[in-house]
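Pasting a structure here, questions to come.
All protein chains but one are shown in place.
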Amino acid sequence: MELEKYELGGTYYKEKDLKDGKLLSLDWKPKLQYAWDDGVAIGRYLAELKKGNIIARKCNKCGRIMIPPRMFCELCWRPTDEWVDCKDTGRISTYSICYVNWDASRIKKGEKPHLPAVIEIDGASPGMGIMHILGEVDPEDVKIGMKVKAVWKKPAEREGSITDILYFKPARR
Amino acid sequence: MAYQKVAIVGAGITKFVRRAQETGKELAFQASKMALDSCGMTLKDVDCVSLGTAPDAFDGVHMKGEYLSDGSGGWRKPYMRQFVGGGTGVFAPIHGWLHVASGMFDTCLVVCSEKMSSCYPHPQGAFITIFDHTTEQALNPTLIWIFALEMNRFMSAYGISKEDIAQVSVKNKKNAMDHPSAQLPMDITVEDVMNSETLAWPVNRLDISPASDGAAAIVLASEHTAKRITDKPVWIDGVGWNLDTAYWATRDLAYPRYVEKAARMAYDMAGITEPKREIEIAEPYDPFDYKELHHMEGLLLADRGKAVEMTVDGVTQRDGDRPICPSGGALGVGNPIAATGLMKVIEIFLQLRGEAGPRQVPGTPHCGLAQAWGDLMQVGTVVVLRS
Partner (left out) sequence: MLEKVAIAGLGFTEFNSVSPGSSYRELTYEAAVKAYEEVGIEPKDVDSFVCTSEDFLEGYSISDEYCNDQLGAVLKSGQTIPGDFIHSLSVGVMHILTGLFDIVVVQALSKASNMKTIPEMVNFAFDPVLTRPLDITSYFTAGLEMNRYLAEERATREQCAAVVVKNKANALINPVAAYGADVTIEQVVDSEPIAEPVRLLDIAPYADGAVVLVLCSEKTAGSLTEKPVWIKGVGWSTDAPSLESRDWTEGIATRLAGDMAYKMAGITCPAKDIDVAEVNDEISFKELQHLEALRLFDEGDAGKATEDGKTALGGMLPVNPSGGGLGMGHLFECSGAAKVVELVQQLRGEAGPRQVPDACIGLAQAWRGIPSTSAAVAVLSAD
């Protein structure tokens, strides 16, 4: 049954055809709003971010100090034991230089590209990373393994969110 | 063995296009009808239906499975949808396999339909909602971040260059020129890939597969029914699937260990002990060019960091020792997420029957695999097929 023997479905149309009214279409903007309960672990994580602190949770059985914190160790299958304060420094485990926004539009001319990165936080177990963005650094200077430090919002502006950390910048020794 | 042997006996597919006039229902119908026609069956002969389709956010319909049910043949039948993100396309036959292997059903129609074009301003935007709603979404991430972060890690861990990785894109888009469903078939060079727009370094535009609309379907049957329907059944000899932790930033992104676990599960079931030798042809998921290499290693078809050498040496071309993505893959044929995985399964199905037309690899392969991947770099789904 070679595919070539069949007439395949699927009919292409150009974006322009839509704009020119050659095809009828319907728009709908859904109103989808959620308010997620943070629970114990993330609730504390966010509350500590508001205070300018990165907090982790330790499982005494496997010894992992985990970020983001969780009330249960998913590997040992037992409740975690204690809160551990981490530093607000870390190492870049991987990064990218991004020229597109979340909706696939391009950044404007002259705008700096976004620098997302996975940062292993000092004080947590090796390999424990969080996703965040880099700032105050030229894209060409970013290296995997580079030491970075968090730049926080002013205390009065913090909300208890991951964005209370504005970005991570290269750490001076 | 307690379970029934299951074969693929028919297949159907639509063209993959950036935006289709048809609704998701109509695409599903076109693919399912072709699948049934291809093996001389009608909907009456179908005992149950399994639907695979990616996030509801694309189509803009909540409970999308319900909406697509009539287009997929699910009217007044046992109809169920399953979902493992991008892995859905290869998980759909596994889900269908469960229906028949359990002995509860004799035949199963597996359908994957995707309509990404409904999502405005761009389907990519829907992916912001796959990140953790509390600890990640506030950073306004885009889907490309994940791939760029992973590709960077992969390149850095093994010292692989962008130029070498680009050869995968060149190969697949060229292979796609022989696929009737292909959305982006093209004859390009490594230089073209390197010169294409940098979206999120190290990812360039021509490293990526497009957003697509499209559908695919296959018909499964138990052993004695399969033999009545066709003289060339292709057996699903191994299935495997594995899900890693959602805390993706705590994993080493250079190696997809969950793909390895899924592959081992499938190999064990199929009695395969030397995948490098016994898997003659493979369709790993290639939404980005480096993913083909990443997955080849996870599937144990290449040593860690070495898949790129196989590409550079031409081993993975259609006339090479180990054809990889002879269809043209997601990079060339298109990536209507769930339908892509099923397209890959269909390609192996056709190759093992000698019916892949201009894409047919020389010699007649007897054992091949298809693999898909998804979520936040979390899930691997594998099927091993034999003729």
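Order of writing sets the labels: A and B. Residues in every chain begin at 1.
In the analysis below, a residue touches a chain if its C-beta (ideal position, glycine included) is under 8 Å from a C-beta of that chain, and two chains touch if they have at least 3 such contacts.
Small disclaimer: the values here were computed from a predicted structure and weren't measured.
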Touching the left-out chain: which of A:R57, A:R70, A:R91 or A:H114?
A:R70
Sole touch to the unshown chain from B:T14, B:S32, B:S69 or B:S387: residue B:S69
The one residue from B:K33, B:K77 or B:K232 touching the chain left out of view is B:K77
Tell me, which residues in chain B touch the chain that this view leaves out?
1-3, 23, 54-57, 59-67, 69-70, 74-85, 91, 95, 98-99, 101-104, 126-127, 129-133, 240-247, 257-258, 261-262, 265, 269, 374-376, 378-379
Name, in rising order, the residues on chain A that touch the hidden chain in the full complex.
26, 28, 30-43, 70-72, 74-75, 77
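Basically, only the chains that are shown with their structure count from here on.
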Cα centroid separation, chain A vs chain B, in Å, comes to 26
Give the list of chain A residues in touch with chain B in this complex.
1-4, 6, 8-13, 15, 23, 27-28, 30, 34, 36, 38, 42, 45-46, 66-68, 74, 93-105, 116-118, 127-133, 139, 144, 161-163
Chain A-facing residues of chain B, complex:
10-22, 26-27, 29-31, 34, 38-39, 60, 120-122, 124-125, 128, 131, 133-136, 138-142, 144-145, 148-150, 152-153, 156, 179-181, 197-203, 213-215, 245, 247, 249-253, 350, 353, 355-358
